[in-house]
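With one protein chain withheld, the remaining protein chains of the complex are depicted in position.
Entry: chain A
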């Protein structure tokens, strides 16, 4: 059972949606709906290539129609194994686009007013936009599709459960994932008979029109245009090569509509373009001219009638073919202009990007990213995401595929690197220190915990942060919670001595600006941190910086200990310190630190939910030149911002990341 299905435009407008349960329909009207969460947490973050997204008990799957900027989304209970969801998305996409192509194209154009102003101006009249009329018939079409696929899935399940008792009547088990038409001759429930009747009626109607359908209700029904036996093979080839989503995407994009559809669609196209020429092209005054409005209104009426006509005749045909999977791949016919024409097309644009066009370019981009030290997994996912959002898109003007991909990649990397939460640490510290208190409360210092693997420069960079905080007039307490590695406490003591000397020379009154809180070695780090925070609170410190022992991400006891420190003290920020030199390791380190913190720190403590990493500090930035891929890997994995980068050995070698700068470095040759 589905919970929710929507068809939405990337700009935010919902074209159509339906909820199947009261809970789902309540949820969809709130901003925490599965669709909204999908967009915010996955699509905008560049996680486009992932298979599915889970949120609040729902599994969400989606697919794009890039040239019309549509997203088809389906949400269902996570515990359900809905096998037909991919097929449903694919079929919805085909049918919806084919039925409403002209309207959708006009709609999308209206949201890109600049790029095609002439078309849009004639459209802007509010009365022309009647979404209900324009999408009339879709509800019925949707029902048919869903029912067909649900029945098919139920049938498959039954067959799987009792394979011996009732062998499949259609002797083509290999094509079962492609052939989605309900097995019509299967006697069984009322529903199935209903479907069979529908299909029969459909076929009759089609026969009446096209005349080429094979007669009778034969089990080995052949598609008129291509032997049905042949195309399942080609399709399943694709299915093996590529996952379901991609396969379907390709199908509709390169599909040649049948003649009859072509005719009906063309008819409405003509209507549409007739109207477009009506107002004296660019004349803005014509927009509000009363006389021309009247005419256009009349046209609008005609158009509505056309639409009904189109829907009625073509819809069933399209649905039937979507269900039977008879949409086969075919290359669009070459223009009659031949080579010269295609040369022309290449120069003047309007080329549709196909997966084949994109593949080599994306592969090149992936190699390039990896050369820049982006972890392999991340490079793959980012490029796949870029590809996913480009397939089927028309490239206009004089853009080459390469330039298009590069631009999309640049945008994608920018989005991934741009923080989604504020990185203004000073502001958050001040906000906490200034927040109003009740009389019973005592002002708590702002606490930052530094975590990471061994030898990445935690203590050094902690000292740099400390220096900067002192400069900003804060009193800072450093808690030496690395009770593991010998020399760790002494190292911090040296830093504190240096820093207090520096601050004497620097910002005015420096009485006890920085102090070290230490309890030697071998003790429980979580306890020391707690004492330190209490000490800081009682002695008027503004910030407590907690240094923890470096640990390998696979060492579970140590990871648990770290999680305990976090859950006991609930620091305001958890900063992960990592090297810019790290390559593929970055993914493993961050994933495991983040997960360990979340999993272990949630259990039975004051902290309601496990907390993950809040941000990263990337060290040794000066040693990697433009191979700054680690920044991308780290932000992609955690979704959190890089708060600082360390660029050297002195206390002032601390910088803030500038996104444009990093993007440039990553893309530079």
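As a convention for this text, a contact is a pair of C-beta atoms (placed from the backbone, for glycine too) under 8 Å apart; a residue touches a chain by one contact, two chains touch by 3 or more; residues count from 1.
Here, contacts and distances are computed from a predicted model.
One chain of the complex is hidden; its UniProt record names it "Signal recognition particle receptor subunit beta", one of "tRNA (adenine(58)-N(1))-methyltransferase non-catalytic subunit TRM6", "EKC/KEOPS complex subunit BUD32", "Signal recognition particle receptor subunit beta" or "Enoyl reductase (ER) domain-containing protein". Checked against the full complex, the candidates A:17, A:77 or A:410 give a single residue touching the omitted chain, namely A:17. Within the set A:81, A:454 or A:656, the residue that contacts the chain not displayed is A:656. Only one of the listed residues, A:415, A:485 or A:537, touches the absent chain: A:415. Which of A:27, A:43 or A:516 touches the hidden chain is settled by the complete complex: it is A:43.
Where chain A meets the missing chain, the touching residues are 6, 8, 10-15, 17, 29, 31, 33, 35-36, 39-40, 43-45, 69, 110-115, 117, 120-121, 124-127, 129, 131, 284-285, 287-288, 340, 343, 347-348, 397-398, 414-416, 418-422, 424, 426-427, 430-431, 434, 468, 471-473, 621, 644-645, 647, 654-658, 661-662.
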